[in-house]
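The structure that follows is given in the form of structure tokens.
All protein chains but one are shown in place.
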Amino acid sequence: MKQSKIGAWIALVVGALYFVVPLIGTFEFSLRMRRGAYSFDAYRVVLTDPRFQATFGYSTVLAFATIVVGVVLVVPTAYWIQLRLPRLRPIVEFITLLPLVIPAIVLVFGYLRIYGSSSLLPMTSNERATDVLLMFSYVTLALPYMYRAVDTGLRSIDVRTLTEAAESLGAGWATILFKVIFPNVRVAVLSGAFLTFAIVIGEFTMASLLDRPAFGPYLQLIGANRAYEPSALAIIAFIVTWACMGLLQVFGRGTKALAAPAPGRVK
Amino acid sequence: MAFLEIESVRKSFGAQHVVQNFDLAIKRGEFVSFLGPSGCGKTTTLRMVAGFEAPSAGKIRIDDKDVTQLRPNQRHVGMVFQSYALFPNMTVADNVGFGLKVAKKPAAEIRPRVEEMLRLIKLPALGSRYPSQLSGGQQQRVALARALAVKPQVLLLDEPLSALDAKIRVSLREEIRTVQRELGITTVYVTHDQEEALSMSDRIVVMNEGKVEQIGTPFEIYNFPRTRFVASFVGTLNIMRGRVVDPAAGKIEVDGQPIVAAQGVAGAQAGEQRAVALRPEAVTLDQATGDRNRMQGLIEEVSFLGAVVRIRVRFKESAISLDTFNNPNVPPPGRGQPATVSFARADLLVLEGAPGA
Partner (left out) sequence: MAQQSQVAAGMPPIARLRPSQGFLVWLGVAPFFVFALMFLILPTGYLLVGAFQDPNGNFTLANLGDLFQPSILSAYWVSIEVSAASAIGGALVGFFLAYAAVLGGLPGWIRPTLMTFSGVASNFAGIPLAFAFLATLGRVGLVTTLLIKFFDFNIYSTGFNLLSFWGLALTYLYFQIPLMVLILTPALDGLKREWREASAILGASTWQYWRYVALPVLWPSILGTTLLLFANAFGAIATAYGLTGSSLNIVTILLYAQIRGDVLHNENLGYALALGMILITGLSNAAYIWLSGRARRGLG
């Protein structure tokens, strides 16, 4: 059936303009640092700024910690639910949806009250403890995506039958976990990991309220005080996000569920 | 007087020729099937009649009007899809009345027509149900009613029974044929099931790889297949390797045993290899009488199918399957026993082309 494609092209062009022009504008702005000529001065200033390196490094380390803790928390749980406690599945899925429903700022508000300096479990009393709290906050933010990726991955490999097959061949639980389950969810875990990394690197609200030297608060600080560096940082942030999503696509073939809605938690 | 004419229609996608030179004139009220394996071009041809594909060349005429350039919603043609394609958000009644609603007919006209259609397909009480609440067979009947409600000039069916269970398929195809006869509507039916085509059609068009192999009545197609493809696709057929001994006299040798084809072997020379074919029902397990052909072999396999017992007799390279009726007083022969089969000279078909082609 022949259909007019003009409407479709118009929609696409308008959309493309809306999405591409800000990127061009930002890039152009970031090149304006040196008066009169385009240069990468803003990038040089930013990348050599010790605070950039410190905060980016901090956020990166935190991201890795979040990923590790997240995987250790999610994979056995998802496995156990599928294998032994399928009746608990609706409850667990509801819990994994909560971080999407409760705004991050509300969550961190709660953390500050419950784990603040004057409470039963003071996690904000020293810096290390606060780092740990921030990490757990990030695990919470990443939980929906990590769980959904792993759960889908486990379902696609029919984990129950695999486990029974392995047992009938004489494997112990450790062998099963490490030789049968983990390798098969590797792809799902990687997808969740890249998404977690993107979330953590750009996150502002929680890091700012918990007063930690993360990349998000640093971005905000630069924005408030400098003119051209913020644009350079925005471009860098976009490249990092793109890299994460790109790698996610590369590794995430087959975990289509993850490419679906990921309302950024960095808003 | 042809009602639906498909003239020299071709369809190519780049270098791929999906339909090659299709020519057919269908009479008013006729039921014609397009029969062939997947990918033979039958569905593409049907879709060209419907208007969903544009032919690369050729014309399509309905009631003497050239419709080739018309869009599907202008052709006044009805179509039944393999996947039923009932609108999930509408009741059965709304589905059936959709064509009329879209033509802006008044509600007072739509309601009785819908009821009439539901009675025609024998589902008068299901008007307020939704498609998801119906079985596959019921959904397809509703789809048929929907297509017929607007009184189309031509009815097209694209493998409508493929998604249904075997039992339903048999009852539904009888129903479709009954409705079609009652309404006298010109119909084109696409299927890969030769039993459907044989039992329902006035004429069959057998297609393979985009080409028309043969057009004829079911009787003609089954008993007088013109090509090896038609012979093997329609019904079961025994095919053997033969060596022509005397083409004029029709003398052929199969596995060293001499047999004769009544009509001779056209266009062949002595010593040439040819495929010969026999319908299972033409072969009997007995000593030959008169000038019937006779071959001797060993019983390879006996399949008890209930009313019918299918026996396979092997010669050297070739084998013949034959059917006999079950007889409680005569147990079927055992495997490995020697057997003689016979068949009339007129029943031996000599196919075009070398065996194994």
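We just call them A and B in the order they show up, numbering each chain from 1.
One rule holds for everything that comes next: a residue touches a chain if its C-beta (ideal position, glycine included) is under 8 Å from a C-beta of that chain, and two chains touch if they have at least 3 such contacts.
Since we're looking at a predicted model, the values are computed, not measured.
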{"item": "Option from B:Arg71, B:Arg119 or B:Arg335 whose C-beta touches the chain left out", "value": "B:Arg71"}
{"item": "Sole residue of A:Leu73, A:Ala129 or A:Val180 that reaches the chain not shown, by the stated touch rule", "value": "A:Leu73"}
{"item": "Residue, one of A:Ala54, A:Val68, A:Leu85 or A:Ala165, that touches the chain absent here", "value": "A:Leu85"}
{"item": "Touch residues of subunit A, complete complex, unshown partner", "value": "1, 3, 5, 7-9, 11-12, 14-15, 18-19, 21-26, 28-30, 73-74, 76-77, 80-81, 84-85, 88, 92, 95, 97-114, 136-137, 139-140, 167, 171-173, 195, 198-199, 202-205, 209, 216, 219-220, 223-224, 230-231, 233-234, 237-238, 241-242, 244-246, 248-249, 259-264, 266-267"}
{"item": "Subunit B residues that touch the omitted chain in the full complex", "value": "50-52, 71-73, 75-79, 81, 83, 85, 87-90, 98-99, 101-103, 132, 146-147, 150"}
